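Some chains have been omitted; the remaining ones sit where they do in the full complex.
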Amino acid sequence: MRIAIPKGRLLDKALATFAAAGYDVPSEADLATRKLVFNRGDVEWIFVKDCDVPVYVEHGAADAGIAGLDQILEHDCTAYQPVEFDFGRCKMMLISAPGAPSLTKVATKYPRIARQYLDGRAIRADIVPLGGSVELAAVLNLTSHVIDLVETGETVRVHKLEIQDVVAEISPRLIVGRAVYRTETKRIRDLISRIEEAKNANLQIQLP
Amino acid sequence: MANKFRYPTGVRPLLVEEAARRKRIEARFAARLESDGFDEVFLPIIDYVEPYVQLRRGAAAKQSYRFIDREGELVAIRSDFTPMVARALAPTIAEGDLPLRIFYRGDVIRVEATRLGANREMFQIGAEIIGDPTVGADVEILRLAADLARAAGATPVIVYNDVSIANALGDDARQALVSKRIARDGSLPELAVKILDGSATLNDVREFAPLAADRLDAIARGAGSECLLQLDDVDAAAAYYTGIHFRVYDADTRKRIAEGGRYDDLYARFGTSAAAIGFTFTIDESTEALNGAGAPLTTEVE
């Protein structure tokens, strides 16, 4: 079984969850080697960019993975999402330059999500896809607004931008490919149960 | 146009070797179907959109090439066979002719990939039995699908279920089954939870959907060992299925190679009441990756 782990902000929690579920996950030392593929037990762990996890699972090149809803939506990924996690939650926000300018252009790393958001509100605005530092676009007047993930809100404050709306609540999910679910039902159900239990155990501990 | 070699989305020529490969598979399918008493029909490559409006959800409608003809009607290039068979045959069916065994083949063309990178270029061969509502027809069709899959070089795994069960459980349970997400807060019927975690049996089902349970029981007894009943195989499938619904996978590549089921209400939409069950195989160029047997790999992400 091949499982895709996101290399970004969800990395530690994702690995911890699989470990808690009894899987033999790569160690920190392993990760320090900058290798991206590890075989441990009957699982092949692959470490890919956050945005690529849904791609590997959708194409059947990974059987399962952990991905944020932001990436799942942005890729219109059809994989099953049997478990939703409590860690790593954040919000996708519509943010404007100060002074609430009229919404004419939106910079974002999520053009598909942005398009759906704007269409759903009958807002006519151009979307400017960017690769990074999205908030800068509003600061430098490339666009009037940006749509981006907000965790702490620090970036927004530093740039004196203004949050205007919540576009989506984002949470990480366990995703499982459709074909593998059907053809390897037993092993996949076992994976889901173990992850579900690990999540609930963790929840138990956190709740006083 | 970007360049002189390109073909429109969804089509390309098959030159000598590819054509030969395609013909070998076609011939194997046709021979088996004809020897089983199935008669071929030829369906048009274009048809009006209107007769099918209620059978296709918005997104699917947009997957086909569509255009306005000289009379102002909306026309689509064929992207799906089953409803076309019903529209073509329904007006000609006489009670006494039933049951009919029919097969068909041809290209279907989709202008949009269903999903990330999925292919849009497909050749399909399908068969159906019209006018036989019995479990015997269900079993015959399942066995035929398995044999054809083998004839194409695949190791078939056929996953089946009855669409009426999820419908009987109510919308919330159905939604949970579609998403495979279990709400463990007691809001779902216990059966749904059991179905999801794999512990449900047909006896559990019988209480909610006795007819479906009995039917599945009978099918299980008749169908081959490659057929697996999966009660959690609930999906937003084509709107017209009314009973058993199944998909054929190749065990080695895990790709789906065929889909089928029972659609006893479909013919009535086109003017003649008749039970029907059938399946469609989808063949694409990955066929060429296999020797000899030439196992067809599907083009659609499930």
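Some observations on this one:
All chains are identified by letter, namely A and B, in their written order; residue positions are counted from 1 within each chain.
Just so we're on the same page, contacts are C-beta pairs under 8 Å (C-beta built on N, C-alpha and C of every residue); 3 or more make two chains touch, one makes a residue touch a chain.
Remember, predicted model here, so these are calculated numbers, not experimental data.
Only one copy of each distinct protein chain is drawn here, although the full complex in this structure file has the stoichiometry A x4, B x4.
The rule is short, and it goes like this: only the chains that are shown with their structure count from here on.
Per-chain Cα centroids separate chain A from chain B by 33 Å. Interface residues of chain A, counted against chain B in their complex, comprise 55, 58-60, 75-78, 80-84, 176, 178-186, 189, 192-193, 196.
Those residues of chain B that touch chain A in the shared complex are 115-117, 157, 159, 179-182, 197-198, 228, 230, 233, 247, 249, 251, 254-256, 301-302.
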